[in-house]
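Only one protein chain is missing from this complex, and each of the others stays in its spot.
For chain A:
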């Protein structure tokens, strides 16, 4: 896209340079063929004085593009100077100036241009000035905003503290760091000035006869649209072509500045040949979840994020998976919840949850009944635009088919169970009105409300402070105890996992490196893998009130 833009723009520049040399005469030469339609000699027709419209359009490129470039550069220069000046000014002046810039920006550029045209009169030069003035505010605002951001960065603060003169700080540290966004704005502003300048000429405030640009040519064409419609084609095409070139460049630069990762879709594959059940995972009848020989690959890079992982979770059991970030633990959880991220492919010998094969197309209702989720960051996991009651009841009403009042009652009850005060009132509140701990409790209440058989909790305590962490852990433990919910608990913190789980898997680089079945006697001596020993040494023991290290004991 960017290169297409460059090529198109190069063509425009080339025409601007060459056309007046070769076609300068034919553009102004009056012939006897007046108001001609498209012919071999005049493919774009002739105007009322018999002048070749194609030649005129090509020749007008120079005036039009030169005017647009001048207006853009004038606006950029003035705007950047004002922006930097505003930033260097004392606080009061700065605030007042920012207000004025806001005022200036909030009006249509065309109105500002008309005001300037009214003051300076008609003509191409006043038009350039008018458009420059109209676009200056945009540059001033962006520069002031960028400068404010950069000014608070460490290296600028340091430079100022070291007594580097303000002007030097601006020139050495502030302006160079704004280059990229300013460049994008220049490309975008050029498209704007081109259209606006031609627009001024189009309404008769720009180029005055005998001077002509695309705008005035288009204007002449529109006046004869009934008698000779071909006349508008050349100037209109030229305008569209040039502004598209500028748009492609502006967009291309902006896209290059913020690359968005290209992902492909997620897929779940059954392993072609079922791998023999490995000896480490004897599948017994009580197993709620069976994961056998699960591997997850990144489609584009082919990198394996999870390699040949097998485990089971029994009914009523709490299984922990511990590992550092990138160990594959969250990816494993997302496969179990059937919410694999885009761009990943999972394959396994067997993947079943409560008697259902996760590779099959399970209905939404079947899935919601089986798995509930609690996420890492309660701050972003809830929809900011909906009230708690509205979003939490959706799964109950629209997926599980409960009545609205029934769902409401269910949630109120769950809210009191997770010790949220004034449950009815909470349901009417928006997420931003609750603290992080309260939001996580609301999420747990939601998980309880669906009565799912498995709770997948992906780092549910990481974003919370220590006291709140403890409450969330006891709530999950209670849910496990009282409702018999099995739990897959993901964490990077062995201390947290140890306080909650019956069994623990330790993952590293996509593989299970250690299986800890005896949580009561967990010690650096009881584990085999050096990585587990490291983890153990690095984590202080967390004491949950009333908790005994043996996970089956109630926490409250």
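List of remarks:
In this section, a contact is a pair of C-beta atoms (placed from the backbone, for glycine too) under 8 Å apart; a residue touches a chain by one contact, two chains touch by 3 or more; residues count from 1.
In this text, contacts and distances are computed from a predicted model.
Protein name for the hidden chain, per its UniProt entry and selected from "Peptide/nickel transport system permease protein", "Glutathione S-transferase", "Ubiquinone biosynthesis protein UbiU" or "Glutamyl-tRNA(Gln) amidotransferase subunit A": "Peptide/nickel transport system permease protein". Contact with the omitted chain, checked across A:186, A:247 or A:335, is made by A:247.
Screening A:148, A:381, A:483 or A:513 against the full complex identifies A:381 as the residue touching the chain left out.
Only one residue from A:73, A:88 or A:115 touches the chain missing from this view: A:115. When you scan A:55, A:395 or A:473 for touch with the missing chain, the hit is A:395.
Note that of A:7, A:49 or A:225, the residue touching the chain absent from this view is A:225. Touching residues on chain A toward the chain that is not drawn are 1, 99-100, 103, 106-111, 114-115, 117-122, 191, 195-196, 198-199, 202-205, 218, 221-222, 225-226, 229, 232, 236, 239-240, 243-244, 246-248, 251, 262-266, 337, 339, 342-343, 364-365, 367-368, 371-373, 375, 377, 380-386, 390-391, 394-395, 398-399, 421-422, 425-426, 428-430, 432-435, 437-438, 443, 446, 467-468, 471.
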